[in-house]
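Part of the complex only, each chain left as placed.
By letter and in written order, the chains are A and B; residue numbering begins at 1 in each of them.
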Amino acid sequence: MILHLSTWHEVEAYLQQSQGIIIPIGSTEQHGPTGLIGTDAITAEAIARGVGEATQAIVAPTINVGMALHHTAFPGTISLRPSTMIQMVRDYITCLAKAGFTKFYFINGHGGNIATLKAAFSETYAYLEDLRLNNAQQVQCQVANWFMCSSVYQLAKELYGNQEGSHATPSEVAVTQYVYPEAIKQAPLASEVRSGHRIYSATDFRAYYSDGRMGSNPALATPEHGKQFLDLAVKELSNGYLEFLNAE
Amino acid sequence: MILHLSTWHEVEAYLQQSQGIIIPIGSTEQHGPTGLIGTDAITAEAIARGVGEATQAIVAPTINVGMALHHTAFPGTISLRPSTMIQMVRDYITCLAKAGFTKFYFINGHGGNIATLKAAFSETYAYLEDLRLNNAQQVQCQVANWFMCSSVYQLAKELYGNQEGSHATPSEVAVTQYVYPEAIKQAPLASEVRSGHRIYSATDFRAYYSDGRMGSNPALATPEHGKQFLDLAVKELSNGYLEFLNAE
């Protein structure tokens, strides 16, 4: 069930059955010479919809722009500051909690979102208790990173070994190729790609990772791989969502 | 050209040709018994993509959640507070202006966004000047509300007269029917629908507009109407965008 394609009566009915909601969150950021700027949002959305179908959960609209300040030296990147994102997430959860939702499952496509999301959850729990919402104590948030699913990780290792890298990876590129075959990009990739440098400022990032990749070889990606990754992630996160829903 | 389906190299190349960008902005809010919660985002996105194609402009990912606090007494609505939205818009524009964009054309599907967007533009112009960006003086933002296009307005009047109303209108519902024919909803609509009450708090809104509509009869909508509205809006806003781009 897609929130955007539902009416408020349908949401009201849904809430009689379940208080869970899936919120896809991605990013709008450079993904190397061949990766799509929307990679993290596209993958999170596709997987979230799969999980929604598999579990009959409602799926919120995708948060397309997240915390990607370190990529902003590359054109096309859009990022929230963490302080903005915390307020945004607080607003989302507050609205939905007032309506009766209590289990918030963020399916996330971008590692850079994790810290700020967790900070936002803490901020929000305290805020809801201060509001004295009836269901404040029941509100629970979880971030589920599809790229950290063990099944995904294992397949990526099998297919790409250490050419998976950690940004603009063949696995995430593969998923976008499967979802948008019309947007498969070709571009020359330097055979040497740097890795191992931590993430600091945007300028520092670009100075080190000059084409945007972090240790990855996205040329290995294929749409067929993409389907495999997508299916694995949907399966693993569907289980994860149901566990979350049923947990105390 | 879709930002999410582009690489940063492609964006870099685009910026050699144009500094304009189209940003669709909608809302996630109740639209009466039969309107989709995503109506404002769906319509804005569809029209923005049409304008992007017609003008070869790049189209940013849709801002799905806007300023809809007055609808939050209906389940499914998600809203930012204006203070959050101002920071969010500031972050978007700042990132893009640093990359070289200067003409920001927000194609908007929700009346409730207008005031906050304009406030955000003012906040951002001053912020960019304080940052001493090279192109700060060139940055220009405009909000283009598709539902206020004169051609759209005229057709709505012809087709629906005063049953167009001002929220959950047949014209916007029609556009969503055209875009998502699989999500056309049926529900009984009270023949009497209230109108004329201004917008204050969420509780007040729901007390007055009990099913969420404001003076509208969305049962008049058809997908065919939707196509007409979409085409008119794309045409009028394409002209609007090009004028904006070429203006001093």
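Heads up, the rule we're going with is that a residue touches a chain if its C-beta (ideal position, glycine included) is under 8 Å from a C-beta of that chain, and two chains touch if they have at least 3 such contacts.
Because the structure is predicted, anything quoted here is derived from the model rather than measured.
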{"item": "With 2 chains placed, the number the full structure-file assembly comprises", "value": "6"}
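Heads up, the rule we're going with is that only the chains that are shown with their structure count from here on.
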{"item": "Footprint of chain A on chain B - complex, ascending", "value": "2-12, 15, 28, 30-38, 41-42, 60-65, 72, 74-81, 83-84, 87-88, 90-92, 95-96, 98-100, 180, 183, 185, 187, 212"}
